[in-house]
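Sharing a structure below in structure tokens format, with a few things to ask.
What you see is the complex with one protein chain gone and the rest in place.
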Amino acid sequence: MQHSPAMAQDDVAQIAAALLDRLRTRSPRVHCITNAVAQNFTANALLAAGCQPSMTLSAEEIAAFVGRSHALLVNLGTFDRERREAAEIAVETASQDDVPWVLDPVFVDRAPPRAAFARDLVALGPKVVRLNHAEFDALTGGEPTRAALVAYARNRKVVVGLSGETDRVTDGARLALIDNGHPLMAKVTAMGCAASALLAACLAVEPDAWRASAAALVMIGVAGELAAATAQGPGSFAVAILDALHNLDGQTIVAQARIKSEEVN
Amino acid sequence: MQHSPAMAQDDVAQIAAALLDRLRTRSPRVHCITNAVAQNFTANALLAAGCQPSMTLSAEEIAAFVGRSHALLVNLGTFDRERREAAEIAVETASQDDVPWVLDPVFVDRAPPRAAFARDLVALGPKVVRLNHAEFDALTGGEPTRAALVAYARNRKVVVGLSGETDRVTDGARLALIDNGHPLMAKVTAMGCAASALLAACLAVEPDAWRASAAALVMIGVAGELAAATAQGPGSFAVAILDALHNLDGQTIVAQARIKSEEVN
Partner (left out) sequence: MQHSPAMAQDDVAQIAAALLDRLRTRSPRVHCITNAVAQNFTANALLAAGCQPSMTLSAEEIAAFVGRSHALLVNLGTFDRERREAAEIAVETASQDDVPWVLDPVFVDRAPPRAAFARDLVALGPKVVRLNHAEFDALTGGEPTRAALVAYARNRKVVVGLSGETDRVTDGARLALIDNGHPLMAKVTAMGCAASALLAACLAVEPDAWRASAAALVMIGVAGELAAATAQGPGSFAVAILDALHNLDGQTIVAQARIKSEEVN
């Protein structure tokens, strides 16, 4: 696939607008292995965006759930034996049934065994790894410089979505820089987990994982800005961002998107 | 017990108004085995209605909790080994101690082993099974026609509460059709789970399980309509329905109830 050396901002914004429509039209099933803190908010974020969440962790049932889903999230928060066993079965099912999946290696900087398990999961072929600065460092052993992100994406054949003041998304060939979002997003637990779930949902309706990832992060970022306009603090912000996701339309995304994207050499 | 061939709408609405008062006066203890996504919202819905929720799943403790409770909910969402073991002990305790219980067979249409377990539980004597169209189909092997609902209720000696655009509640002799509610209720996770918990609470203060079930579904439906009147989307709706449950009074229930009930031949 050829890309212009500097894709216009509007391209990614238009993709995000189109994917939002697809989410609402197709209502994809998204199965989430996620942490205990994030389960409720993540389910509500997926519902607000028009998707159908499921959350079981049971080793006896998870293959049936993943096999009937259109995308899978594996989030390593509050990772315990039940979640580890669930993740192993779910990823195997996803590979067999071509269900695209996202890895969110929460807090791998806090516990070395979790980082080791995350590295094993990357080898099993997620479409996307979404993480923050400290998590990238713990996963790869180095700082998330532009060169390191691109090299990691190329070598592992995975899209990397790095959250931060500016979100960065690369597949090793393209790099998107996304400036949407609001500081209150960091004051609500599970906000990043919900973003990763939304990213999984976008993979269910868009085969190009880089496009799906950039689109999802624009959507949640714009929703965050809309929510911040009315919020009085993190409590009302968490409520307002669900309303904003529900009420979001493509026109608003295109108007509010602050994205740069470029080819990488 | 004799019923008039066509009970007036006001009868069920008056019952709902009376049960709401009883919930607040008696503050029943309701133990909930429920899914990880629903635990917080369910506890808050029960508190808002004046009840005392408890949620432990521990095999060592659940008999003590159920034995001190006035009603039990067994919800099969995110069903795992811990919840299965808890459900077995809890139902045995409930049977011994005459604690009425409700079965909510969440997502039995997604996983065959869960449907089999749900069938085993129905045989153990819940007062009520509350479920949606797809779940009824998976549980019974057939569509929830009027005849099928009535036959199931009669054969299993259980009240069936079927959620949908119109909720239907039957014990095989009486059928209530409840038109209260709002589409945003389907956009908030755990709303149905909370409705089942409220239904369990009503069983704690009303021995006639059909009356308790119809009353609970009217209460939550009216609360949903009140919440929708001020909500901006599913986030603020979830907040507003807890406020509405807390502020609900019998007069409003009677004024807003949209129920038909009839004897079934």
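Note that the chains are named A and B in the order they appear, and that numbering of residues resets to 1 at the start of each chain.
By our rule, a contact is a pair of C-beta atoms (placed from the backbone, for glycine too) under 8 Å apart; a residue touches a chain by one contact, two chains touch by 3 or more.
Quick caveat: nothing in here was measured; it's all calculated off a predicted structure.
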{"item": "Chain A, residues in touch with the chain not shown (by the definition above)", "value": "35-38, 40-41, 77-81, 107, 110-114, 187-190, 231-236, 238-239"}
{"item": "Chain B residues touching the omitted chain (full complex)", "value": "36, 39-40, 43-44, 47-48, 53-61, 64-65, 68, 82, 238-247"}
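Rule of thumb we're sticking to: only the chains that are shown with their structure count from here on.
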{"item": "For chain A paired with chain B, centre-to-centre distance based on mean C-alpha positions, whole Å", "value": "35"}
